[in-house]
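Please see the structure below; I have some questions.
Complex shown without one protein chain; remaining protein chains in place.
Let's look at chain A:
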Amino acid sequence: MLNTDPNLPDPDEAYARLIAAHDGLSEAESHAMNARLVLILMNHIGDRAVLDEALRLAREGPGN
């Protein structure tokens, strides 16, 4: 089951690291990096039901 409860020990820092990871990249490079990141995290999660729930949540937005 997808965990949507707060799970990051330091959310401010995690967010800052995500943004910093894109420093100096062109928009196209950033898109490519995001795509690689999604694939890497998908493989880490591995569980089809969790991924389906995450895809649905991302596509429809919370509250739908």
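Structure notes:
Simple rule for what comes next: a contact is a pair of C-beta atoms (placed from the backbone, for glycine too) under 8 Å apart; a residue touches a chain by one contact, two chains touch by 3 or more; residues count from 1.
Here is the rule we use: contacts and distances are computed from a predicted model.
The protein name that UniProt records for the chain not on display, among "Sugar ABC transporter permease", "FAD-dependent oxidoreductase", "Glycine--tRNA ligase alpha subunit" or "LacI family transcriptional regulator", is "FAD-dependent oxidoreductase".
Contact with the chain not shown here comes from a single listed residue; of A:R17, A:R36 or A:R56, that residue is A:R36.
For chain A, the residues touching the chain absent from view are 31-32, 35-36, 38-40, 43.
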